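Here the complex is missing a single protein chain, while all its other protein chains stay put.
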Amino acid sequence: MRTTSKRARAAIAVLLALFLSLGVAACGSDDDDTTGNDEGGGGGAIVSNPDNGKVTLTVGSKNFTEQIVLGEVYAQALEAAGYKVKKDLNLGSETVALKNVKAGQISGYPEYVSTALTSFFEAEPEEVPADATEAYEEAKADFEKEDLTAFPPTPFASANAVGTLKKTAEERDLKTVSDLEGQSEEMTLYGSPECRQRIDCLAGLEELYGLKFKKFVPVDIGLRYTVLDKGQADLSILFTTDPQLSAQADKYVILEDDKEVFPAGNVIWVTTPEVVEEAGPDYEKTIVQVQEGLTLKVMQELGARVELEKEPAAKVAAEYLESAGYTG
Amino acid sequence: MSALPQPLFASIQGAFEFIITPQSSNVTGGRTVGGIDQVIELTLTQLEVTLLALALSLLVALPVGLYLGHRGTGELLAIGIGNAGRAIPELALIAFMAAAIGVGLLNVTIALAVLGIPPILTNAFVGIRQVDRSSVDAARGIGMSEFEILRKVELPLAVPTLMTGVRTATINIVATATIAPLAGVLTLGDFIINENVYGENGVLAGAILVALLALTLELALAGLQRLLTSRGLKLKPA
Partner (left out) sequence: MTSVLALPLAAVGEVGEGFFKERTSDTLPCQSGDALFCFGWAKDNIGEYVSPAVQHVELVAISVVLGFAVAFALALLAHRHRWLRPPFLLGTGVLYTIPSVAFFFLLLPFTGRGRDTAIIALSAYTLQIIYRNTIVGLANVPTSVKDAARGMGLTDGQILWRVELPLATPEIVAGLRIATVSTVALATLAVFAGAGGLGDPIYEFINFKTNIIIAGGLAILIAVAFDAILFAIQRLATPWRRTVMA
């Protein structure tokens, strides 16, 4: 019995030691996505400013691929400029992201002007200016009323779109969204959960197009093509910048938005004046500079690498920054 | 003159109001969310998928577990599946089902049943195994058929262990049903996962409701266990 008790005690001791050491090691380690700036910019257009090292910025993004890539691009650019950068990507949809900015959980995130105007500021789709600069000015003014601010827009714009399999479109003779009239009652539409309330999504389809669907099923944005492939969705809400639309144009099509319910929006960086002040002039300068290269074609290429080739967003963002001469 | 929609401050009171009356959504469209009707609808969906998955689990695991336990074979299998089942990562399971087979009630039910089978199988086996062999021999001695022995001797004695397995299975299933909205089945988890739609009050309301639902089911099953346990067996609490 003495042997047993000794062995048992030894066992308990080993056990506790093992777990405790794991626990202590874990507690002590730095687990955030904090990336320090260990070397200066190696010759790219973005120059590292040592003053920025005092500032920590948290880059946020919404919860789909394009947003995550954008988040990575901005995060790495700011890092190259000398800031300490933390990332909190894949947060959720626009209301969650906005809430996090206001609460100071993130320094800023990339938002679409059209989403800002229609979702936050309750504009009707037809009220969204077609001109990118005009739309930006309007959104910025609205943001300022809420103690927020926004930086100038990217070259590319993106919009929601009603998409389907090419063969469905051919069978039912669908070219525009209005063509769905009379047919939509027997078709299921799959979209993101927030699509139900958005005027540039289901709400707009129901109110402005007057369409009724057999069923609307909310699913994660990442499944928007899967549900078409599996034959479960007749229609799915896609994005005009999706790489699948060009690389697999023989498989998927989007219906033309003839009533202009889905306004296109360029991306603007939403942040607070406090962060702007704390971070100094390089903050806006870097963001505006790095996004100059983001044309539609480039965004589709980046999106293709992430969504089709399943490369990590961080790597794809780094490739872009290097190729465009921002980082050395 | 549109003000930016203010996130509703999460508060118990706010959550309570969300449950009782439809709230105006704080995203454009002025859609109403919440309210008792929607709560009931999502609760029923969660109950539906839970009970369907549980039924499927029982259908598959119970006969196998009872048979193996009665025969006294397949211990490695029965215990092994129980151990392995505990290691199944819930999120990966739901995601895989959605990606491989598709979204929808049937697929989610199958995924949830996969989670429910291991505890039921193992506990059915162990429950039968631990029945006193002399009772079984005595029953065999007085001429009972194998099936009768299972039904009249072993099963009643195995009820506590078996029901524990069913309760564990239910807890796992209810918990995973909470993330079923990822796969298109709208359970109460929808309130929790989709804050952008329901607001902070919705999230808190969802969390409270899910917790209450799980506790209620557990209570009901505990009561059922009490009912099914023969008088002579009522165990004292540990």
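Which chain is which? They are A and B, in the order written, and residues in each are numbered from 1.
Convention: a contact is a pair of C-beta atoms (placed from the backbone, for glycine too) under 8 Å apart; a residue touches a chain by one contact, two chains touch by 3 or more.
Because the structure is a prediction, the values reported are computed rather than measured.
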Residue among B:L105, B:M144 or B:A175 that touches the chain left out of view: B:A175
Touching the absent chain when the full complex is considered, from B:V33, B:L54 or B:A95: B:A95
Missing-chain contacts mapped onto chain B: 10, 79, 82-83, 86-93, 95-96, 98-100, 118-119, 122-123, 126, 130, 161, 164-165, 168, 171, 174-175, 178-179, 182, 189, 192-193, 203-204, 206-208, 210-211, 214-215, 218, 237-238
On chain A, residues whose C-beta touches the chain left out of the figure: 4-5, 7-12, 14-15, 18-20, 22-23, 25-27, 29, 31, 45, 68, 88, 90, 105, 220, 222-223, 225-226, 229, 243, 246-248, 250-251, 289, 292-293, 297-298, 301, 304, 307-312, 319-320, 322-326
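Just so it is clear, only the chains that are shown with their structure count from here on.
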Whole-Å gap between the CA centroids of chain A and chain B: 34
Complex interface listing, chain A residues touching chain B: 92-96, 98-99, 118-123, 142, 145-146, 190, 193-194, 196-199, 203, 207, 217-220, 223, 226-227, 230-232
Parts of chain B lying in touch with chain A, wherever the complex brings them together: 2-5, 7, 25-29, 31, 33, 98-99, 101-104, 181-184, 186, 190, 193-197, 199
